[in-house]
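Please see the structure below; I have some questions.
Missing here: one protein chain of the complex. Every other protein chain is in place.
By written order: A and B. Residues from 1 in each chain.
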Amino acid sequence: MTARKPRYSALALLREGLRGQRGWTPAWHSPEPKRRYDAVIIGGGGHGLSAAYHLAKDHGITNVAVIEKAWLGGGNTGRNTTIIRSNYFNRASQDIYDASVNIYEGLSRELNYNIMFSQRGSIELAHSAAEMEGLRRVVNAMQVSGIESSLLSRDEVLAMVPLLNPSPDCRWPVVGAAIQRRAGVARHDAVAWGYARAADGMGVDIIQSCDVTGFRIEGGRVKAVETSRGVIEAEVFGMAVAGASPELARLAGFQLPLLCVTLQAMVSEPLKPCLHHVVASTPNGAYVSQSDKGELVIGGGLEPVPSFARRGDLRKTAEVIASVVEMFPAFSTLKLMRQWGGTVDTSPDNSPILGPSPVPNLYLNCGWGTGGFKAVPIGGKMLAHLMATGRHHRLSAPFGLERFESGRLIDEAHAGVAHD
Amino acid sequence: MTRDQTGPGPMTCPFCGPRDASEFRYGGDPSVARPGPGCSDADWAAYLYLRDSPRGPAREYRVHAQGCGQWLVAERDTVTHLVGTITEATP
Partner (left out) sequence: MTGPSRIAGGGEPLPFTFAGRRLIGQKGDSIASALLANGIVTVGRSFKYRRPRGILSAGEDEPNAIVDVVLNGVRVPNVRATTQGLEAGMAISPVLGRGAALLTQALSPFIASGFYYKTFLWPHWGLFEPAIRRMAGLGRVDPDSRMVAEPGGNLAADLCVVGGGRSGLLAATKAATSGQRVLLVEQRAELGGSSLWRDGGDSVDLVAAARDAGVTIWTGATAFGAYENGRLGIHRQGAGLADGGSLWAVQAGQVVLATGALERPLLFERNDLPGVMLADAALHYLRRRGVLCGARPVIATNNDSVYPVALVLAKAGAVVTLVDSRAASERSADAAAKGIRVLTGARVARALGRGRVSGVMLTDGTGIDADLLAVSGGWTPTLHLYCQAGGKAVWDDERAILVPAFPVPGISLAGRAAGNWFAPDALPWVWSAAPEIPVAGKSRKTWIDLQNDVTLGDVQLAAQENFTSVEHLKRYTTLGMATDQGKTANLLGAAAMAQATGRSATDLGLTTYRPPYTPVPMAALQGLSRGPLQSPLRRLAAEPAHREMGAALWDYGGLLRPAFYGKDEASIATECLAARQGAVVFDASSLGKVAVMGPKARELLDFLFTGRMSTLQPGRIRYGLTLNEAGVVTDDGVVLCLGPDHFLVSCSSSHVGGFVASAEEWRQTRFGRDGVFIHDRTAHWATMSLSGPKSKPLLAGLGIVETLDDAAFPHMSFVMGRFMGGEARVSRVSFTGERGYEISVPAGLAIPLWQALIGAGAKPCGIEALGVLRAEKGFIYVGQDTDGETMPQDLGFDAPRLKRREGFVGDRALQLPVAGDADRKQLVGLARADGGVIPAGAHLIEGAPRRSIGFVTSSHHSPTLRRGIALALVEGGRARIGQEVTWFDLGQTGRATVTAACAYDPEGSRLNV
């Protein structure tokens, strides 16, 4: 599928090692935008690049531009805590997120790019009997749908995560947990880069440092986008601009049911392996995993205040760290190395919005909230399907904008802590 | 220098004076009006869910949740978080 790209392999590494790495070619090009494409995708993050890849691969549409305001993968794709899982409550969510996990499982080979999907298992802790019942409800929902998930007893959790505070008298005693073993983490930048390289290889133009400043709408349809690098026309447009969706919608003349808020993320200094799984705690709204480099990657602290600041917040950071240290007392000896914030689009039901926008040839991929990274493969595939066929894919059908009028929301408050 | 639990905060409550922003819970967009009983499904959805979400200057409801409990209307920039005038919310 990546015909124009030399294959990456151990052999290629050997060859390039022997000749001083001179033979590596650009992972993607930096073309000047053409005046006209068949399809234009706004947003060069994971979802946008994945959509471009799928337009080319699934639908044979290669005269495609991906327009990125800054540098590709620089939005939430490069700011999240890299968790991939499908432990959702509603069938529609399970179907779409599990399809995403399935793609992720083979993505490194598909893209010929190691995205380092590490299926370490994601553990969601229960600190009370009532929380355990809640987890059972979700685990059963998944098992009924044929999605791998199971409950863990307190002893099982403590054996798997030995650094957890085992005391039944601590503030967040471990009563049990749910685990999805297929869940895990991946190298977030690599996902964007892998898609970018593969899409570029199939002829997609990836145009960075290109800000969309307006839409030219004629006869109720988008004719072109105005950008900082000129006007670009296309038959069909897609937008995958988490954190900037309301802004772009405004340029196109409509509103979205989204609230943009800041999610905090942070990492510790690197450590020798000490935490195998992704561990999340619902009441704490905090989650932690250890990266391949050894850093503890910690997230949480979602505050429902509109913000586009993309910066870390001291109070929230301290709160998240406090609860993580309370659960893992030995982490008190560690140091926080870096913290940042990302702007996420949150939707009223914690489910994404996929489908046509009020402007017929502009399609939406937004509202993933804190969980967009795990859906990059499927989110892009769905956007590509919508753009290529003008119709919903079976998996995206429940997630259209019209659900807010009918009231048929896909409430994922049950999916537990939003830990991504 | 003494420990000061509140300090000159970035938000000035018209009832309590300057306080830390964290005391003020976000309460939504004050420009959204509740439609009457005869409204369409679309009107109701718009009232419930559709928001302008401005990037930059915004007007928003804030509740001084950890203070006087009053609903306020604040001018705030959603990028810089700088706060302008804060007034009492009224029906």
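Some notes on this structure:
Keep in mind that, in the parts below, a residue touches a chain if its C-beta (ideal position, glycine included) is under 8 Å from a C-beta of that chain, and two chains touch if they have at least 3 such contacts.
If you're wondering where the values come from, they're calculated on a predicted model, not measured in any experiment.
Across the entire complex, the residue among A:D58, A:D155, A:D211 or A:E269 in touch with the chain not shown is A:E269.
Checked against the full complex, the one of A:W28, A:Y195, A:Y287 or A:F399 touching the unshown chain is A:W28.
Within the whole complex, the absent chain has one touching residue among A:N80, A:Q180 or A:Q339, and that is A:Q339. Residues of chain A in contact with the chain left out of this view: 8-10, 12-14, 16-18, 20-22, 24-30, 71, 73-74, 78, 91, 108-109, 112-119, 127-130, 133-137, 139-141, 143-146, 150-151, 162-163, 170-171, 187, 189-190, 193-194, 208, 268-274, 283, 292-294, 309, 311-315, 317-319, 321-326, 329-340, 348-349, 405-409, 411, 413-414.
Residues 1, 3-10, 20-21, 27, 30, 34-35, 37, 39, 41, 44, 47-48, 61, 63, 65, 69-71, 80-82, 89-91 are the ones on chain B that touch the missing chain.
Please note the rule applied: only the chains that are shown with their structure count from here on.
Separation between the centroids of chain A and chain B, computed from CA atoms only, is 30 Å. Those residues of chain B whose C-beta lies close enough to touch chain A in the complex are 22, 26, 41-42, 44-46, 48-55, 58, 60, 78-81. For chain A in complex with chain B, the touching residues are 244, 246-247, 250, 255-260, 304-309, 315, 348, 404-407.
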